[in-house]
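Here is the structure we will look at.
All protein chains but one are shown in place.
Right after this comes subunit A.
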Amino acid sequence: NDHSEEPTPYIEAIVTYISYVLLAVFGHIRDFLRNKGFEANMIATEPDRTKSFVPLYQNFESFFTRNLYRRIRDCWNRPITTCPGAEFEVMDRDSPDYGWTFRYPGSTTRAVNFGSYNYLGFAESSGYCADAAVAATEMYGCGVGSSRTEVGSLNIHTQLERAMAEYLGTEDAIVFPMGFATNALNMAALVGKGCCILSDELNHSSLVLGSRLTGATIKIFKHNNPADLEAKLREAIVYGQARTRRPFTKILIVVEGVYSMEGSIVRLPEIIALKKRYQAYLYLDEAHSIGALGASGRGVVDYYGCDPRDVDVLMGTFTKSFGGAGGYIAGSSRLVQHVRQSSHSAIYGASMPAPVAAQILTALSILLGRAGPPDEGKRRLRQLSVNAQYMRARLHQLGLIVYGDRDSPVVPFMIFMPGKVAAFARLSLAHGLGIVVVGYPATPIIEARARICLSAAHSLDMIDRSVQVIDKLSRLLRIRYSRRQPPDWTRDRTRAWAEAQLAEFSRPLAPTHVASSANGVALIGA
């Protein structure tokens, strides 16, 4: 089993709790000083006109924002000024008042981009995809003021849907302009009152919102744990609905392909077996796995060699691997027809902008081997997989606690303490690494972490350089918490191994094709 999840060591857990308690104590002291006028009060307050209204949000929420989050606000929302490719320029900011406001002196810092979801490296401002997007903008403009079911359908939408269904091996597919909305607005078309949703405890917020809007009973099972899922499934079928005691009309299991904060890959074959045994339906969100996993990039279904027909609803997004935006739902033609007829997004929401559709369509064509240089799609897939394993192995060898599965392109490693989280975020940027850090409330309170997203655009040299920096920082910040030996597989993931894997694609690593936009027209026309 190449999955690793080392529990938080006790000492670190205790120290982390103590640091949050300290932060809270100081927060209360500062609040007291602010209220008594000893300290300048920078909090955005209710304007005089609405002073007598009931406060708009809870005191605790704003306590957290002004006393904890504000101190380290500079670690998030960092604006960039370039394409989110292998490297980007991060706008420099400084805060004259400890995080209340920012000033932009106008300079930028170059950093390796480990933050964006750009798995296959299609976030490019030149090359085939960008050319196609330009051509599409010239042909269709960049907005459509109507929904698909009124008059907002463009030719390119149909082409994209056909290509997506072919790529996934399903009968049909439908695309939406926003990934979040694909989940949030379409689940209600599938299940409703009297149904049961079994949802992984770490599912993305869009799935949680989507489930809530269906009106179905929601039960949570332990993360990626088929045994717990089976127990919950049996309970749901045997005991039925809570008060009426009627049996559920349908049961929908909702899981993600790759969990973006954990780096874990769903245990799909076991879940498919369960779903078959208990006649439940399966909704698989491939937001982070489509394009990023599997020999031909067809996501987690491809990775395990499962039959796409065993997954009732295949959902995914175009933001991550295709450098676009939006999402899709694919499955049997009956399912897709139903979604077309009753999806809130397709009936009320605007349709997908043409340049975005062109970008995705071209990326798909490259993956299918129909556009771009020969084997370009294969090269990107191989590069991503090699990068992911190489980076993960190196981090394991440094002695960090690394979460997730071997092949996952998301590599989180643990930092735990809030002070170290901020220090790591600042120092890594100063050393030219754009790494995302995540802490409470996005993770459990004692599991703050940093997260690296690999991309096919990264070169092995970039990874080596970055690992050197992380090596230095992890020593400085003492975040080499792991008490275990690095997993066995990491031993042979050396630089030589990586180079051997990439040898057959001896072309330059991050190519920028200078192609004419006629190329793009040829792709999206007809």
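FYI, a residue touches a chain if its C-beta (ideal position, glycine included) is under 8 Å from a C-beta of that chain, and two chains touch if they have at least 3 such contacts; residues count from 1.
One rule holds for everything that comes next: contacts and distances are computed from a predicted model.
Not every chain of the complex appears here, and the one that does not is recorded in UniProt as "Serine palmitoyltransferase 1", selected from "Serine palmitoyltransferase 1", "Cytochrome c oxidase subunit 5A, mitochondrial", "Vacuolar protein sorting-associated protein 51 homolog" or "PROTEIN SHORT-ROOT-LIKE".
For the chain left out of this panel, the touching residue among A:264, A:345, A:389 or A:428 is A:345.
Only one residue from A:118, A:199, A:428 or A:490 touches the chain missing from this view: A:118. Contact with the undisplayed chain is limited, among A:13, A:237, A:445 or A:460, to A:237.
When the whole complex is considered, the residue among A:32, A:76, A:98 or A:489 that touches the unshown chain is A:76. Where subunit A meets the missing chain, the touching residues are 44-50, 52-57, 61, 65, 69, 76-85, 88, 90-91, 113, 115-118, 122-126, 129-130, 133-134, 137-155, 157-158, 177-181, 184-185, 190, 204-206, 209, 212-213, 234, 237-239, 247-252, 278-281, 312-313, 317-320, 322-325, 332, 334-335, 337-338, 340-342, 344-345, 347-350, 353-356, 359, 434, 436.
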